[in-house]
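In what follows, a structure is listed as structure tokens, so that the remarks can point back to it.
Excluded from the complex is one protein chain; the other protein chains are retained at their positions.
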Amino acid sequence: LEAPVPWSDLQQIRAQNPLVHNITNYVVMNSTANALLAVGASPVMAHALEEVEEMVGFASALVLNIGTLSPPWVESMVRAAKAARRRQIPIVLDPVGSGATALRTSTVRRLLEEAPPTILRGNASEIRSLVVNEHSTKGVDSAHGVDAALDAAQTLSRRHGCVVTVSGATDLIVGEGRVVKIHNGHPMMTKVTGLGCTASALTGAFAAVNPSPLLAAANAMAVLGIAGELAAERSRGPGTLQLHIIDELYCLREEDVLARLRREQ
Amino acid sequence: LEAPVPWSDLQQIRAQNPLVHNITNYVVMNSTANALLAVGASPVMAHALEEVEEMVGFASALVLNIGTLSPPWVESMVRAAKAARRRQIPIVLDPVGSGATALRTSTVRRLLEEAPPTILRGNASEIRSLVVNEHSTKGVDSAHGVDAALDAAQTLSRRHGCVVTVSGATDLIVGEGRVVKIHNGHPMMTKVTGLGCTASALTGAFAAVNPSPLLAAANAMAVLGIAGELAAERSRGPGTLQLHIIDELYCLREEDVLARLRREQ
Partner (left out) sequence: LEAPVPWSDLQQIRAQNPLVHNITNYVVMNSTANALLAVGASPVMAHALEEVEEMVGFASALVLNIGTLSPPWVESMVRAAKAARRRQIPIVLDPVGSGATALRTSTVRRLLEEAPPTILRGNASEIRSLVVNEHSTKGVDSAHGVDAALDAAQTLSRRHGCVVTVSGATDLIVGEGRVVKIHNGHPMMTKVTGLGCTASALTGAFAAVNPSPLLAAANAMAVLGIAGELAAERSRGPGTLQLHIIDELYCLREEDVLARLRREQ
């Protein structure tokens, strides 16, 4: 019997401790660093234009997240992404709030053109905003069903040669000519800030050890979803849920992954 | 029997999910986003001059907090506040550390002049610093009794046409010709960083659904205080208290609010 792929990736991350370089938003820096540590990766946060290229030089993956964007950070993201492409390490791009403001949408479009990511991960409205000319994101939450974003994801995947993860109650992972669906997770996770950003950060760690961006992206979503399910059983509300997810990522065992994985492909 | 107003506001927030736009300090971005999610609001953090006006365009309330200020953020706050006034959505201003440095005091005074908030919420020394010519704030903690700040609050309320909340062991909410006192809360809350900032963020959510800024401000303080009391019963220290408050905000029931509300007006 073959071990499920999420488990084998987790073992690789724990064994290799890949360095994941994050240029991410202020809200989630602490929580995504802790999630990366919990799965066995080594997080580093560095955003200065003066040092991002050097830091990418040590990294096994680069995670870009535009959640609290300003123009100097855009330049750093572009420079870091170009350096990551030269080194052929995976890039994960999280277009937080794309569609809400011109700064965000244009930044994501610029990154997609100038230094396309290996994996683009957003919610349905963020992914749609990159295809449709719409300005209707309600903050950083999903305004559309996940299925409605499938077309947009396929368009973006073809156009930019990247895997696209549309996260939601069901996560869609699109690319390499396939669509994988992950049905794991718990509704209370939507009440914890930045778990989408955590999904992107973990996707970076998985992409550092799994040569298939499609499988890395799907496995990251599955592992976070399973950790969320286990954590929700111990949590009265979203405050403790945030911490218990970190604990579960750290404690996750093969039998939990085997028993709970709900993947469709 | 009429339901107490804090409960009715909470129900409205849960039903309407108002988008609360925060330009706030780095220390509390995660914790205030989680508090807003826990009561049912949708938080967004955005500070770039290039996007704050657009983001205000989607928001139901704007929360400004000067806790880790720098000049570019001042310009963004002024621009956002002016946009919020044009849209007639409520503005909450938290003058963290006002009185400690000229940058902070002058920024708050500029905001009060150029784009006065709907509600100003600070501790006693911060509120006093905006009236008296004093430079004696000890960091961001209250250096004076709450009662001593009542005069300052009334002066500021008249001068700028805003409600003023002075938080402390007893919260004073001043405006609309009245003073409301809230006696809820727990002493251990002073050992958790940024619960004052959380009070301001929640005030934004309550002001988004309650047309009376005075009642919105009082209800927000009552709900946070009650959640703090309930959370303190489950917490060994301030570390777990921080998370349990989020849980309690999420789980809060009408009977808890009814049984615990200690309001004087």
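The letters A and B name the chains in turn, as written, and every chain counts its residues from 1.
Rule of thumb we're sticking to: a contact is a pair of C-beta atoms (placed from the backbone, for glycine too) under 8 Å apart; a residue touches a chain by one contact, two chains touch by 3 or more.
Note that the coordinates shown come from a computational prediction; the quantities given were computed from them, not determined experimentally.
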Q.
So one chain is hidden, and I want to know which residue out of A:R104, A:R128 or A:H244 touches that hidden chain in the complete assembly.
A. A:H244
Q.
By the contact criterion defined above, which parts of subunit A meet the unshown chain? Give residue numbers in ascending order.
A. 19, 26, 29-30, 33-34, 37-38, 42-48, 50-51, 54-55, 58, 72, 242-251
**Q.** For subunit B, residues in touch with the removed chain
**A.** 25-28, 30-31, 67-71, 97, 100-104, 137-141, 191-194, 235-240, 242-243
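Keep this in mind: only the chains that are shown with their structure count from here on.
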(Q) Need the CA-centroid distance for the pair subunit A / subunit B, whole Å please. (A) 32
